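The structure under discussion is supplied below as structure tokens; questions concerning it will follow.
What you see is the complex with one protein chain gone and the rest in place.
Read from first to last, the chains carry the letters A and B; within each, the first residue is number 1.
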Amino acid sequence: MGALSQVRSLGRGLATTFGYLFRPRVTVDYPERERPVPERFRGLHILDRHDGGLEKCVGCELCQAACPAHCITVEAAENPPDAAVSPGERYAWRYEIDLLRCIFCGMCEEACPTGAIQLTPRHDFVAFRREDFLVDKRWLTVPDPAVVAPEAEPVRPPAGAGGKMAG
Amino acid sequence: MPLDLETARAAVARYPSPRSALLTLLWQAQEADGWVTPQTVETVAELLGLTASDVESVLSFYSMYRRTPPATRRLQVCRSLACAMKGAEEILEHVRAETGVGPGETAPDGSFSVEVVECLAACDHAPSCLWNERMEGPLDKQGALARLRGQGGDPA
Partner (left out) sequence: MSSNPSAGPQAPAAPPSTVSCTIDGKPYTFPRGTLIVDAVRQVGRPIPYYCYHPRLEPVGACRVCMVQVEGPPVATRGPIVTTGCTTPVFEGLKIETMSDPAKLARQQVLEFLLINHPLDCPVCDKGGECDLQDFTLAYGPGKSQFAEQKILRHKAEDLGPFLVLDQERCILCQRCVRYENEVLHEQNLVLKERGDRTVIDTGAGEPYAGYFSGNNTELCPVGALTSHTYRFKARPWDVRPVPSVCQGCSLGCNLTVNLRGPKIVRLLWRENQAVDAGWLCDRGRYGFGHTLAEQRLATPLVRRDGELRAATWEEALSAAAAGLTAGPAAVLGGGRLTDEESLALSQLARLGLRTNDVDWRVGYQGFAAPAAIGLSEAAITDLDRSDLVLLLDTSPLEEAPVLDIRLRRTARRATVIDLGPVRNLRHAASRRVACAPDELARRVAELAPEFAAAQSPLVIWNGRGGPALAEAVAALGAPLLVVGEFANARGAEAAGLAPDLLPGYHAVGAGAEVAAVWGAELPREPGRDAAGILNAAASGDLQALYVVGANPLRSFPDGELADRALDAVPFLVVQDLFLTETAQRADVVLPALGALEKAGHTSNLVGQSQPVARAVAGPAGALADGMILRRLAAALNVTLADQAPPEAETPARVRLPEAGGERPGGGSGEELGLLLRPRLFAGGGTAAFDPNLEPVHVAGEVRLNPEGTDRLGLQEGAAVHLHGAGTTVRGTVRLDAGVLPGWVVLAAHDFGGNRLGPRVRVTAVPAAAGVAAR
């Protein structure tokens, strides 16, 4: 091979490179600009509320059962009669998702009988510590429109709810 | 006047097994007291060697045992076909509109109660009724009201 053929192949390569200068741009200036996601994109989870502010989640644990990655933990308790958290008898006092384990398959959403757990288009979740990817009810539940400054939900078992067994 | 124990024991003796006398004893008690009192339930259970729960169970099955004290004046209106066609429903509606007491209810002061019953076998007197357990008919709106207010027919 001579020097000429090397120059020729270099030119061909550079032609490809410079050719892109004159084509339409495919990248966006993320995070200043975001590319629209497909309609059925499955991103981060939320726990939805009913219109009146009650939580849709009834703590049935079907999402936990359906989850192929075993990243959901739900524990239920009896709704306090004077301050119901959800309609009916039962609510989830604990709802945790390990987002590092989650494969965003949407099976939880499929399994949910009340439409409480939903996957949103949101996908920009960063954290500096692994623990921060373990999200709980406070993080997941959408704010109650009726409450201006939402109080922290109880993430400990409510005293006396659901029988007398400790913890 | 509670259940007479002598009569009750005599009734129990008539049956091969004591439990068979249950309905009879409850009837006797209701005739004595006007209704079946909680104390009667205990007494009858003890007499027959049953549990009070068992007696409660049987008692609640039959609608003609009274489990609350009866009102002074009791109107029981037939709602079966013939009486219904002759206006029993309208009479009951009229009573409700005038007094606020509907079928199955008792006046707040306990003075009268209104009930509906099935065929009294007195279709020729439709709309027929039981007025303090006595057959009467045909009943009309004014008569019903007057009786309940204690202005007509004298409580037996």
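The definition used in the following text is that a residue touches a chain if its C-beta (ideal position, glycine included) is under 8 Å from a C-beta of that chain, and two chains touch if they have at least 3 such contacts.
Not measured: the values here are computed from a predicted model.
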item: Sole residue of B:L22, B:V41 or B:L148 that reaches the chain not shown, by the stated touch rule; value: B:V41
item: Residue in contact with the excluded chain [from B:T7, B:S60 or B:Q142]; value: B:S60
item: Touching residues on chain A - with respect to the absent chain; value: 58-62, 64-65, 76-78, 88-90, 113-114, 161-167
item: Residue ranges of chain B at the interface with the undisplayed chain; value: 38, 41, 50-54, 56-57, 60-61
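The rule we apply is simple: only the chains that are shown with their structure count from here on.
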item: Mean-CA-position distance for chain B and chain A (Å); value: 64
